[in-house]
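The block that comes next holds chain A.
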Amino acid sequence: MNNILIMLLVIPLVMGLVSMLLRGREKTKLCKVLTLISCILTFAFSVMTFFAGDLTLHIWQITENIPFDLALDDLSRIFVLLFNFIWLIVCIYSFEYLEEDKKQERFFGYYLLSLFTLNGIAMSSNIMTFYVFFESMTLVAFPLIIHNETDEAREGAFKYLFYSVAGAFIALGGIFLLVLKDVPMEFKAGGVGVFGSDTMTLVATMLILVGFGTKAGLFPMHAWLPIAHPVAPAPASAVMSGIITKTGVLAIIRIIFYYIGADNLKGTWVQYSFMVLTLITVFMGSMLAYKEKIFKKRLAYSTVSQVSYVLFGLSLLNPLGFTGAILHVLFHSLIKNTLFMSAGAVIHKTEKTEVQDLKGMGYAMPVTMWCFTIAGIALVGIPPLNAFLSKWFLMQGALSSGMSDAIRYGGPAVLLVSALLTAGYLVTISLRAFFVPEEEYRLPKNEAGFEMKFAQIVLTVLIVALGVYCTPLVNYINNIATTIMGGM
Partner candidate 1 sequence: MNILSICFPIIIPVVFGLLIPVFDFKKKLAREIYVMSVVCVTSVLAWINVINMTPETITLWSFAKPLIVALRIDGVSKVFIALISSLWPFATLYAFEYMRHEERVNSFFGFYTTTFGITMGIASSANLMTMYMFYELLTLVTIPLVMHEMNHRSIRAAIKYFTYSIGGAAFAFMGFIIITKYCGTNDFVYGGIITSEIMKEKAGYVYLAYILMFFGFGVKAAVFPFHGWLPSAGVAPTPVTALLHAVAVVKSGAFAIIRITYFIFGAQTLKGTVGEYIPLVFVIITIVFGSSMAVKEQHLKRRFAYSTISNLSYILFGVLMLSPAGLTAGLLHMVFHGVMKIAIFFCAGAIMHQTGYEYIYEINGFGFKMKKIFAVYSIASLAVVGIPPLPGFYSKLALAKAALENGDVLSYIGIAALLISALLTAVYLMSIMVRAYFRPFESDKSVKDPNAYMVIPQFMFCAMMIGFSIFGSYICQFMAEIVSNL
Partner candidate 2 sequence: MDFVQNLPFFGIVAALFFGVLCSVVHRRAAEILTYLLLGFEVVASILVLLFVIRTGTSFTYMMGHFPAPWGNEIRAGIFECFTAFFFSATMLLALVGGRKHIYHEVESTKVNLYYTMACLLLSSILALIYTNDLFTAYVFVEINTLSAAGLIMTKRSGKAIAAATKYMVMSLLGSALFLMGICTTYDITGHLLMSNIKEAMAALHASGQYAVPISVIIGLMSIGLAIKSALYPFHTWLPDAHGSASVSTSAILSALVSEVYMFLLIKIFYRVIGWDVVQDNKIMNVLYLFGIIAMLMGSIHALRESDIKQMIAYSSIAQFGYIFMGIGLGTAFGMQAAAFHLFAHASGKALVFIAQAGLADANGGDRRIVALKGTAHKNPIAGITFTVGAFSMVGIPFFAGFISKYNFATAALYSPNKIVITLVTLAISTVLNAIYFLRVVLRIYSPIEDKKPVIRSGFAFGLAVTVMAIGNIALGVFGSNVMEYIISGLKMFG
């Protein structure tokens, strides 16, 4: 069954490299086909992981005490599934979006390579392997951002690269402080058990949190995100915001719960500072999104805010918070991808980029805007849509955390304010799109093509469906939470 692990890596890697070599008009088609096939295959394999049991695979010994290993555990499965599923959907979407593009083979090549690194990240069984894949992902995602090759794209891409590499190196500094003392490097549910709450460990953890937090747009290393995400082509923006930010989350989960051990951090200054940083980010992201006039930038700020919901959940260090966080990872991915795809569809069809231009768009692109509206409402956290559930768990986690009252009530208060702001910056768009006073504002119909609509609809359906029924998922995640936190 180890083949699953290998296939999840090899298929996107090889196919990605192959499709980069395909040039020319007729070959582009082949390239698309290859991409689609490999996305479908990897998706299939990712589903199979749920039936495969825990697997480990030793690939190569980097240095004498640094192995390069893969493993499949409960957490990996969720992330692998998420990554591969979104990749498949966005892949379909991008066929239409990139129709006119001259360098599709490059886009799809790096798109698949990114998937390769993402799968690697999800399945890394030790901290060094994780770092290797994380760093590679930074690099292979870079061409996706710079794809348009405009000055803005270059600026954004550089900012992305600079922050990401800086973050990675801050994290690496922390990792150095931890692992070079000849401690085991393998992740283990609940922590490897050699660390205590000494200053060195805490400093290292904080460095790692801030470092990996860069990818998740955590304040103070968030500034790249609203610049870099919108300059990419819409499918890339979608996966950047929806998925790649989550690798930062995954990194933090792996470090806190699978390496250091949550108990060692509980009640320390690291927990508090981390929590404060997440809350600052949550509020600041929403506030900036509210003020933003450019459509995609507004969504990017929203990502900054929403990913920090997840991090807030993690910072609580209790099972409820953890469950909420993982749920929010999944739900936010679905929602944010939908939102970005809708924005992309609008741009693709009408080339309108500012929020105020969307007046009456509901008449021009009804499907797109409906999907957008549903996703937007979901993100605000209105039941029965999915994000309500994750936010509910987050609030529960905060209230039951047994920490000081300032946190117990302050945290949820910030989340609520942010939710209000979310409503302010997302729902107003929908309102403006559908409710225009005059007839002349109702734009003529100009709906996106099949692929785009399909992708959006699939995700929107999932948003609704998971909102209505997701008990197995919650149980599954609860199960993980119990393993890593010893049934707290």
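In picking the candidates, the idea was that all candidates are chains of the complex that A comes from, given by their letters.
Worth pointing out:
Basically, a contact is a pair of C-beta atoms (placed from the backbone, for glycine too) under 8 Å apart; a residue touches a chain by one contact, two chains touch by 3 or more; residues count from 1.
This structure is a prediction, so every number in the text was calculated from the model and none was measured.
The candidate list 1 or 2 contains one chain touching chain A in this complex, and it is 1. Those residues of chain A lying in contact with candidate 1 across their complex are 61-64, 66, 68, 128, 131-132, 135-136, 139, 142-143, 146, 149, 154, 157-158, 161-162, 165-166, 169-170, 172-173, 176-177, 180-181.
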